[in-house]
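For this depiction, one protein chain was excluded, whereas all remaining protein chains were kept in their positions.
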Amino acid sequence: MWLYEKKLQYPVRVSVCNPRLAKFLIEQYGGADGELSAALRYLNQRYTIPDKVIGLLTDIGTEEFAHLEMIATMVYKLTKDATPEEMKQAGLGDHYANHDGALFYHDAAGNNWTASYIQAKGDPIADLYEDIAAEEKARATYQWLINMSDDPFLNESLSFLREREIVHSQRFREAVELIKDSNTGKKIF
Amino acid sequence: MANKPLPDDYYQRLEEIQKIDFTLVELNLYLDTHPQDLEAIKQYNTFTKKAKELRQMFEERYGPMIHFGHSYSTHPWAWIESPWPWQV
């Protein structure tokens, strides 16, 4: 089972009410390479991955939910108290018509989240290579978001999340080495 | 507590927990692929103790952080009280 803890992984701060940025950030909420995809991908693949890397998939998958909550917090703060007119001006009129100020799992272009964003092939190498690619794609998305954001506080949170993709990618790369060869786990690739 | 601003002390204590907990996340992921690293395990156990202490002090002031029997409650039931993490 899982436990909920009443705290964010990182202290998210946002400088100004800016619904337009929220429209872009939602990419990492319900987009193909977003945090929801990541969490569901790893926590689903773990049932059939070799035992020695189940712990890693469980832990990274769990951390992804903490990142999902960070993105939600950013979107929530950026749009909180925005008027319908401000939402419209921010390009969020389509979102507002369906959801008011509620969050929803779609990407920046409004496409609803779908399970076809993720895969569980049952082949450990195929799955771990997908996971590495997913981390690199998420890292790239954070870079493009940082390029578009001029909110210094928000960029601190986005930089934190981008760095987490680097660390996760590193661990998945190590996981590949662990299952490639079953001995000590100390090897150079 | 709905509309009472939180004191600086809340944010400071919370951030102290976030620092230690983050170090624990990092050591945990590292140990998932380096299960034999004794020094890292010792460090993990030391930080775990520290995290428990900080969490206990925070909870005495600001209420339970974890549900389902992992934190004690005052009366009335404290878990449902605002603020939630995305609100602060």
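Letters A and B name the chains as they come in the text, with residue numbers starting at 1 for each one.
Here, contacts are C-beta pairs under 8 Å (C-beta built on N, C-alpha and C of every residue); 3 or more make two chains touch, one makes a residue touch a chain.
Note that in this section contacts and distances are computed from a predicted model.
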The chain not rendered here carries, per UniProt and among "RNA polymerase subunit sigma-24", "Carbohydrate ABC transporter permease", "Protein CotJA" or "Ferredoxin", the name "Protein CotJA"
Among A:4, A:105, A:129 or A:160, contact with the omitted chain is made only by A:160
Against the hidden chain, chain A presents residues 10, 139-140, 142-143, 146-147, 150, 152, 159-164, 166-167, 169-170, 173-174, 177, 185-189
Residue list for chain B contacting the dropped chain reads 15, 18-20, 22-23, 26-27, 30, 33-34, 37, 39-40, 47
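As a working rule, only the chains that are shown with their structure count from here on.
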The residues of chain B that touch chain A in their complex are 11, 14-15, 17-18, 21-22, 25-26, 28-30, 32-36, 64-68, 70, 84-86
Counting only contacts in the complex, chain A reaches chain B at residues 3-12, 53, 55-56, 59-60, 63, 69, 72-73, 76-77, 167-168, 171, 174-175, 178, 184-185
